[in-house]
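Can you keep this structure in mind? I'll have questions shortly.
Note that one protein chain of the assembly has been removed; the remaining protein chains are unaltered in position.
Up next is chain A:
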Amino acid sequence: MAEGETESPGPKKCGPYISSVTSQSMNLVIRGVVLFFIGVFLALVLNLLQIQRNVTLFPPDVIASIFSSAWWVPPCCGTASAVIGLLYPCIDRHLGEPHKFKREWSSVMRCVAVFVGINHASAKVDFDNNIQLSLTLAALSIGLWWTFDRSRSGFGLGVGIAFLATVVTQLLVYNGVYQYTSPDFLYVRSWLPCIFFAGGITMGNIGRQLAMYECKVIAEKSHQD
């Protein structure tokens, strides 16, 4: 960064906003909040898609919003997406292989659009049987990873998240918190892991892109020092 060499070190050039972002924990909190809200928003919208087709049945609640889902779903999804979005760049840093593949917002947007599309397909397209649906969605999810991620850590983390989330869902349904209309994989739909995998990849993508700003700031800082 050119200004680092000419100016005396200090936050004068950067202004108050950047200086607050430079503090690492603050940056982490901001990223977490952004990811949380993205997660909440996606959860609401995708839930709406599923409810249209009566795929999931939630017991009604007093705080039943216009989105007609239980109140705890969006916060849970938001928290999960914040965790995933922070975990991905963190793991990248620990493995020491910074992610370089297609680091642009347009690519991230494309990834989100494909993710919404996968959800859309799972809710709206009429498949002959569940196996076909699940296989198609699995192929789509893997395609999503290959197109937008292509990192081994991303794949591993995605699979882990999918497994964990499926187990949690099974437990939730088993305990009667909510239910699926026609379960075919123990208590849930068999395409659920694919959706979770794709969601993990998408949130990781967003998280990495957000972390790029932090990396830039840190690089600038180190340059100044």
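Definition applied: contacts are C-beta pairs under 8 Å (C-beta built on N, C-alpha and C of every residue); 3 or more make two chains touch, one makes a residue touch a chain; residues count from 1.
As a convention for this text, contacts and distances are computed from a predicted model.
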Determine which name in "Protein O-linked-mannose beta-1,2-N-acetylglucosaminyltransferase", "proteasome endopeptidase complex", "RNA polymerase III subunit G" or "Sterol regulatory element-binding protein cleavage-activating protein" the UniProt entry assigns to the undisplayed chain of the complex. "Sterol regulatory element-binding protein cleavage-activating protein"
From the list A:33, A:109 or A:168, which touches the chain that is not on show? A:109
Touch with the missing chain holds, among A:121, A:159 or A:172, for A:121
Which chain A residues would touch the chain omitted from the figure, given the whole complex? 41, 44-46, 48-49, 51-52, 54, 57, 59-60, 62, 64, 66, 68, 104-106, 108-110, 112-114, 116-117, 120-121, 124-129, 132, 136, 139, 143, 176
